[in-house]
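Only one structure is covered here, and it is reproduced in the block below.
Only one protein chain is missing from this complex, and each of the others stays in its spot.
So, chain A:
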Amino acid sequence: MKRRDFVIGVGPSVIMMVALLAVPLVYSIVWSFQSVQYGMPGEWIGLDNYTRVLTDQTFHTAVIFTVGFALVHTGVVMALGYGLALLLHRARRGKSMFLGILLTPYVIPAVIGATAFSWLFDDSFGGLVNVAIDSVTGQTVQWFTSTWPNRTLVLMAATWASLPFMMLVFLGALKGIPGEQLEAATIDGANWWQRQWYVVIPMLGPMFRFLALTSIMGGLGLFDALIPLAPNAQAVGTQSVNLYVFQNAFARDQQNLGLGSAVNILMLLVMFTLIAPFVRQVYREVKEGS
């Protein structure tokens, strides 16, 4: 391809990404060193936003919750997703029907799915789960107002919503595994568990790592689902980093853009660090591949 044609093709989208992604990002960086409100010029305050955030107890809680959530959620959803993919892979008929229905929680808007999920747990709306728990143990769980139950609820709802995606990707990978290898292992006397552990999982290693990476990054961005699931997030300890930003930079009573931007930049640094090795690898592959 000629250089001119390349520029014609790539130009519009590059201009757009610079204008609408890179420029706002630069604003965020600048704001993070300023005291600023919407529509007004900012005032330089150096690192004050950062020191304020980093010494804010609420922020600490949000970070610990968000990181813990991202890690635990990734572990749970990958284990369950793999199991479900194995089931679906083994199924003889109705595969695409099961797949289509199973995808439902993933394709509906997260905030809507989380709302539907929350109704099963909400006492004031005839929450079915507490009725069941009550009939067995004689007690009810405060799913929305005590810390660990609410965290568990968020974890369950998030797992419910992202499980279909994990399952789908694993299913695609399982299909790509050559049957000969598994047969060879069978002939050598490996049982089903050994075949999974010694043949399938090592083959999928790079993919597990990549999925874990994207899932952790997605978990760190937790936001939508918390709107219905954690109405008392800050008091209960289920405030995510993004919700913290939203509360500080966008809630009607306080619009502290500088503070919110400082958090955004810190989050950005974490994300870039996580994805850097992968970007480097892709960069090399693209450069050499063509």
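Here is the rule we use: contacts are C-beta pairs under 8 Å (C-beta built on N, C-alpha and C of every residue); 3 or more make two chains touch, one makes a residue touch a chain; residues count from 1.
The rule we apply is simple: contacts and distances are computed from a predicted model.
**Q** For the chain omitted from this view, which of "RNA polymerase sigma factor SigL", "4-hydroxyphenylacetate isomerase", "Multiple sugar transport system permease protein" or "Cbb3-type cytochrome oxidase maturation protein" is its UniProt protein name?
**A** The missing chain's protein name, per its UniProt entry, is "Multiple sugar transport system permease protein".
**Q** Of A:Ile64, A:Ala116, A:Ile201 or A:Ala235, which one is in contact with the hidden chain?
**A** Candidates A:Ile64, A:Ala116, A:Ile201 or A:Ala235; residue touching the omitted chain: A:Ala116.
**Q** Can you tell me which of A:Leu54, A:Ala212 or A:Leu274 touches the chain that was removed from the display?
**A** A:Leu274
**Q** Can you tell me which of A:Trp148, A:Tyr198 or A:Tyr283 touches the chain that was removed from the display?
**A** Among A:Trp148, A:Tyr198 or A:Tyr283, only A:Tyr283 touches the chain that is not shown.
**Q** Can you work out which residue in A:Phe6, A:Trp44, A:Trp148 or A:Trp197 touches the chain that's missing from view?
**A** A:Phe6
**Q** Write the list of chain A residues that the hidden chain touches.
**A** 1-3, 5-6, 8-10, 12-14, 16-17, 20-21, 23-25, 27-28, 31, 38-39, 84, 87-88, 90-92, 94, 96, 98-105, 107-113, 115-117, 119-120, 123-128, 131, 160, 163-165, 168-169, 172-173, 176, 178, 180-181, 183-184, 186-187, 203-204, 206-207, 210-211, 214, 217, 221, 223-224, 227-228, 231, 242, 245-246, 249-250, 257, 260-261, 264-265, 267-268, 271-272, 274-275, 278-280, 282-287, 289-290
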